[in-house]
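Accompanying notes for the structure given below.
The complex appears here without one of its protein chains, the remainder shown in place.
Chain nomenclature is as follows: A and B, assigned in order of appearance, with residue numbering initiated at 1 for each chain independently.
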Amino acid sequence: MKHAVALFFLLMSVWLLNSGHYTVLITSFGIASCLLVVWLSRRMGIVDDEALPLHLLPGLPRYLPWIVKEVVKSNLDTSRRILSLGRPDISPRLFDAPTTQHSDLGRVIYANSITLTPGTVSIRVHGTKITVHAIADAVADDLLEGEMDRRVTLLEGETE
Amino acid sequence: MANPIEVLSWVFILSGSIFVIIGGIGLLRLPDFYTRIHAAGITDTLGAWLILLGLMLHEGFSLNAAKLAMLLFFLLATGPLASHALAKAAFLRGLDPLQGRGLVDRHEVDDNA
Partner (left out) sequence: MTGVFAAATAAIVVCMGLTLIRSIVGPTVFDRILAVNSFGTKTVLLIALIGYLSGRPDFLDLALVYALMNFIGTIAAMKFTRFGDLAGMEDEESEELY
């Protein structure tokens, strides 16, 4: 029930922000369509912790700034590698990164964070390992140090 | 001279354009598919973020700024997913990545063979 209410408010805010017309008639259409979507989603059984991870919210304020900082850093690094004179300064490498998350959702967040930072792309998740392609050895070693892994586990485990 | 926020928004938009162009150059310059994903990632992340942030600063606090924020969120959510899906599809279909520092030399060896 908590998730259904949260989903309704989420949908409603998207609707209100996109609409821009706030007459009674049109807003009631919006409320009706949001209720319909919530009802359909509940019938499909997709309103749960995985679709709407409310339990992650407390950890986000600490994780988001860090990941943004990390993305900016790796953007600058990858740009430098692309623009280096002569040949691009790369040494691609394919490797398995271990994960310490204890749910699928946590591993998905970790894999997406890896892909989000340019220079590393997660290729496949198998078991508790993620196959990663990195643009250079230094980038790969950076990832294998595991700070991102620790932070995602922390984000996931806040209220576990 | 305009007010500082306006200037900041110029800086954001222009530096975002620079990153978009770097991503485009990388897409042409890098040697194989897997490395090109990284170049596309630059455009998808920092380039897009900076341009959208610049537009948000220009817009101020309004409904359009909220739409820009939503645009930012959608790009954030779909970008890595599409990259990952592409990489996985290519990997599972047996496209091998070039590896190691000597990869350009390997090309030369291939040419000779």
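The working rule: contacts are C-beta pairs under 8 Å (C-beta built on N, C-alpha and C of every residue); 3 or more make two chains touch, one makes a residue touch a chain.
What you see is a predicted model, and the numbers here were worked out from it, not measured in a lab.
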item: Touching partners, among the displayed chains, of the absent chain; value: B
item: Given A:N18, A:S33 or A:S84, the one touching the chain that is not displayed; value: A:N18
item: For subunit B, the residues touching the chain missing from this view; value: 2, 6, 10, 13-14, 16-18, 20-21, 23-25, 27-28, 33, 36-37, 40, 43-44, 47-48, 51-52, 55, 58-59, 64, 67-68, 70-71, 74-75, 78-79, 81-83, 85-86, 89-90, 93-95
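Here is the rule we go by: only the chains that are shown with their structure count from here on.
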item: Subunit A-subunit B separation of Cα centroids, rounded to whole Å; value: 16
item: Touch list for subunit A against partner subunit B, complex; value: 14, 17-18, 20, 71-72, 75, 78-79, 82-83, 87-88, 90-94, 111-112, 115-124, 131, 133, 135, 137
item: Partner subunit A, residues of subunit B touching it in the complex; value: 19, 22, 25-26, 29-32, 34-35, 37-39, 41-42, 45-46, 63, 66-67, 70, 76, 79-81, 83-84, 87-88, 91-92, 97-101, 103-104
